[in-house]
Structure formats: C-alpha cells, structure tokens
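I have a structure here, written as structure tokens, and I will follow up with some questions on it.
Of the protein chains in this complex, all but one are displayed in their positions.
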Amino acid sequence: MLGTPAILPERGIGDRLTALFWRRPRVLLALLLIPPLVWLGVVYLGSLVALLLQSFYSIDEFSGVVKQEFTLKTYAELFRAQNLDIILRTVLMAALVTLASAIIAFPIAYYAARFARGRWKAVFYLGVMLPLWSSYLVKVYAWKLILAREGILTWIADHAGAGPLLARALDEQWFGGASLSTSPVGTFIVFVYIWMPYMILPMQAALERVPATMLEASADLGASRAQTFRSVILPLALPGIVAGSIFTFSLTLGDYIIPQIIGNSARFIGLAVYQFQGTAGNLPLAAAFAVVPIMIMLVYLGIARRMGAFDAL
Amino acid sequence: MTPAVEFNAVSRHFGTVKAVDGVDLTIAEGAFFAMLGPSGSGKTTCLRLISGFEKPTAGGIRIFGQDVGAVPPNRRNVNTVFQDYALFPHMTVRDNVAYGLMVKGVDRRSRLEKAEELLALVKLPGYGERKPGQLSGGQRQRVALARALINEPRVLLLDEPLGALDLKLREAMQDELKALQKRLGITFVFVTHDQHEALSMADSLAVFNDGRIAQIGTPEDVYSRPQTRFVADFVGSSNVLPPELTAALGGPSKWASLRPEAVRLVPMGHDGTVKTVRYLGAGSRVVLEIGGTEIAAMVPAGQPIPETGAQAAIAFDPRALHVMAE
Partner (left out) sequence: MHSEQAGPGVKIAAGLGLAFLHLPILLIFLYAFTTEEKSYQFPPPGLTLQWFGVAWHRADIWPPLWLSVQVAAIATAVAIILGMLIAGAMAQTRFFGRDQISLLILLPIALPGVITGMALRSAFAMMDIPFSVWTIILGHATFCIVIVYNNAVARMRRLSGGIMEASADLGANGFQTFRHVLLPNLGSALLAGGMLAFALSFDEVIVTTFTAGQQSTLPIWMLNELVRPRQRPVTNVVAIVVFAVTFLPILAAYYLTRDGDATAGAGK
C-alpha cells in the first residue's frame, strides 16, 4: 500500500478552482453572493429608490406629463381631506383586522401549542398552512359567493329566521350596504379571513416557549384558569402576538384586491395606489401613497421591536 | 527516513484564541501516534491541520517531506475517520466505501470490488447494500474506517475514533485497530482524551495542553517520566509532590512525581493520616494526607490495610521519585 504518493497531482480545472477556494475562502463567498445580491440590490432596492424618487416628482396638471423635478407638492397632496380619509380608513381597518385576527387565532394557536400532540400537531399545522398557501384570489372569490345577496349566508339567515335581522343590520349606515358583499363589514370579514392565518404560527411559536412548569406553578399557587391566562400566558405570548400582528397589519395596509371586489368602493391606500398609477396616470401621487404604508410599518416595527416581537419571529 | 508528518512552529489562532500555539512535531513513518489532551487543548485542531481543514496562521507543515501550505484537503493522500463518522446518509454502505475511488474516476466494477475487500477487512462482509442509518454505532465506525482506507492513504487520521462506543466494544476495537495498523503499515495519527487508550495503543504520543505540546515521547516515557505537573496529573494519575515535600522525603527541592505503585505503607510511622481506602480487587488504593498533599499508594492484596483516620508512613525506592522540570 505504500506505493501511493503523499500529495496527489492536480487534475483539471475543478481541482484548480477547489484549491483557489481553499486558499481564498472569500473568493468563493463573493462568487456565491454576487449574483443574488446584484439581483436583489438592482431589481429590488433599485426599485424602492425609484419609488422614492418618483414620489418627489409631480404631475403637470394640464398635460398629465410627469415633471422630473424635486418637489414636495405631491406629498402635500396626501394631506388633502379625501386622501387623509383614505389613509385613516386604511389604518383603522388594519387595526380592526389585526385585533379580530388575534382573537380568532389565539384559541387555534393555543390549542396547537399546548394540547395537540403527534398526529394532531400535524393536522393543525397543515390546517393552518393549507389555507395560508391556497390561492389568494380563489379565497377572495369564495367569499364573493358566500356574501352575495342570493348567496349561502342570506339563505342560512332566512332559514334560521334571522333574515330580517340581517336586513336591518345592512341598513346601518356605518357598516351596511346593499348586500354583505358590498358592505364595509364584508370587506372586514374577508380581510380577516385572508390575513388571519399569518398570525397563528408566530403566536403558536411563542406559546410553545411558555414552559408548562410555569403554568403548573401558577395553578399550584392557587391561580384560577382565568388568572393564569391573564397574568402568565398572555404576557409571555405577547411578543408572538405582536410578531403575528406585523403580518396582518402590514398585509391589510397594502391590500387593494379585496376592497375592489368586496365592499362599497370606499378607497383604501392600496386601491389609491392602483388607481393613481393606472387610470389616473399620476405616478408620483401613486408612489407617494405607496410610501405611506412603508412609513407606518417603520413606526409599527419600531414599537414591535420594543415589545420583543423580533425574538419571536 | 523522511518523517510522515512534520510541524515546524505551527500556530493556528482564531482571533485571540490560540488553539494551536507554536507546535513542533515529528511523526515517524509507520508510527501509531496519539495526540492526547483534555478538550480544547488543540489536539483536534492539529489533526485538522494535517488533513487541511484548518490552515496554520504561522509555521509550516510537511507531509512526507512535501510542504502542504498550498495543498487543499482533496489532494492530500491523508484520510480521516471522523468523530461522528460523517457517513453519506444517501448512499449505501458499499457506495460510501467506494466513494474515494469514484471521485478518482475508477470504474464502477473495480471500485465496488475493492469496497467489498475493505468491508471484509473491517469484518462487515455482506453489509454493502445497507444504508448507514441501518447500522449500529460500532458498524458505522467500521464503515468509516473502510471508507478512509480505500484510497490507500499514507497517513490515516482518527478523531476520537472510539469515543462513541461502549466500553467492551471500545476495548475490542483498540486491539483491532492496533492489529490493522501493523498489518497495513500505514502511519496512524489518532486523537483522544482518554489516557488509557493513548497509552495502550500508541507507540509514541504527544500530550497537549493549552495549544502547546507538554510532552512528547513513548508511552513509557510519558507515564514514568512526566516532565510537567500537568502531564503527571493528566496521564499517570501520579502523585504530584510540591518542592517542599520532595525535599522532606529526601529529594531535591523541586516538583516531583511518584507513581502510586511505587509507594509502600509503613504502618508504624507517623508521616500522615489515612484519608480514604478504596478496594480495587488486585489491591487497594490508600490515600494519605501528608503535610497538606494527598499521596496515593497501591497496597497489593494480602498486605495489611490501615483504617481510615489511622496514622501511617510511606516508603519508596528513591529511584521511583521522578523530578520534573516544572
């Protein structure tokens, strides 16, 4: 066996490159990173910069042509009453959706984290992931079927003897409409349906980190279920809830498909962006509108960070 | 004869951590060489410096006389049995063993034949179709050994090769490895933190401490003539005598080591107090406290054993007292 050389000869380009990467690991690192960073840097960051630039341009009111000069005029337009309305309505909706999502998501996350074992754990996981990943449009469409005047919900209400109640509710100016599918409450329900699953997983992860012994300790000390929940579980799960709320809040803030299909054609930020860049041809104002959710999210993330939500992601 | 491996003032620093610090080392061809030391002493880093997975921050390494400063691991004819075996989970045992030949471009038939040969060598004939996940720890270790030997390396590196095995299996493997090394004549370098393993298997060993070599020599050298307190304590479980005690016992005023087997008990004396007595079958280990230092003595079976708390004196052949440099 001793006939073999101690150092083997170099065979071809593969060996030569391997030797180069071994001597200079940074070269390999750079080669790996350059393509994706060029892509993300140019395509994505470049676009965000373009967005920001565009928002500082303005549109010539007579010719409709974009003037590529720096101005704050477009941002000032955001503060017009009807535009402020849009922003406030969107933020309010996002906040309500986030709150409702937290309430609906909590029992699911709580059960999955604390009681589900083995098979059931997998069932819960898939039970959350499948709706989350299923086609967005199909899910929205399903609700158009449900909320339609002639749809299943009206049918159920009629058969349960609640038809008049539903009709009266729809007469309410605040959230009613001709039918559920053209009412703000309809928009709200669909928002919750679409974005709520995003809250479950971070919440579940946070709840799984609450040690069972801590809950037992609380029970040993004579705390009732409600007390344990309020003073032990909730504070410990809060970072997870806040982490989940980042998604529901952010995604609701930017959505423009749902209010287009379900609702009373009241405008939201996303819809405004869509319409200004499209039919209105006012790219600068659309860009400025798109900057609004970024700013709101920066503030939101700042608060979330303080509450420890980033550790829960 | 050219040494198999030579370290010339080799250092490997990670930031401020000096994993290996100025090591000089020569491993003779055909040796069964052990690197012994506690965890974090630099022995594994030294092994990785030989295989090429670490590069020295200073100094040079030669393998059979050739400088390997610019030679990546794949071109060093040195193979490793990894501590966790690192078998390829997606390949059969046979393909695992044949891997080294496959990447060299050896045709399928010859390499599978050779793999069978090696599986027979490590006493796993007929296991070729299995996946590593279906093997026991001991079997995986044999596969790792066969895989590392298929390229006929000039040096075989073994990183804590027996660490994951239970005691009985470990002793059997020690004998087998030793026999295998004799038969193949390959230089074996193995890393261990177990002094018994190092002493019983190696014909030459280096004791590592804090990134440096504390002592290098034959097992007999290191065990009987430790050069430092660390070696005496780590390798031999020897009695380490501070200078004052050495002087009081008739030696020079220096640190010294004294093996428990060399110590006899004199029942009538008053050197110190018996602290513990442990029965070990072939004899008893009696620990006395003499002037604040604990001295162990091996009392052969059949001789009187003092009781705990009794007074006793010790006697020994002056030649057994080994004076150390530090």
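Here are some notes:
Chains here go by letter, A and B, matching the order in which they are written, and residues are numbered from 1 within each.
Criterion: a contact is a pair of C-beta atoms (placed from the backbone, for glycine too) under 8 Å apart; a residue touches a chain by one contact, two chains touch by 3 or more.
Keep in mind that what you see is a predicted model, and the values were worked out from it rather than measured.
Looking at B:Met102, B:Met298 or B:Ala313, the residue that reaches the missing chain in the full complex is B:Met102. Within the set A:Leu78, A:Ile261, A:Ala280 or A:Met307, the residue that contacts the chain not displayed is A:Ile261. Within the full complex, the residue among A:Ala6, A:Val97 or A:Leu283 touching the omitted chain is A:Leu283.
Contacts to the hidden chain, counted on subunit A, fall at residues 8, 14-15, 17-18, 21, 25, 28-29, 32-33, 35-37, 39-41, 43-48, 50-51, 53-54, 66, 104-105, 107-108, 110-112, 114-115, 122, 124-146, 148, 150-152, 154-155, 193, 196-197, 201, 212, 215-216, 225, 246, 250-251, 253-257, 260-261, 269-270, 273-274, 277, 283, 286-287, 290, 293-294, 297. Although one chain is not drawn, its touching partners on subunit B can still be listed: residues 51-53, 72-75, 78-80, 82, 84-90, 99-100, 102-104, 147-148, 151.
In the analysis below, only the chains that are shown with their structure count from here on.
Here subunit B touches subunit A in the complex through residues 52, 63-66, 68, 70-78, 151-155, 184-186, going by the rule given at the top.
Of all residues in subunit A, only 1-10, 15, 18-19, 22-23 touch subunit B in the complex they form.
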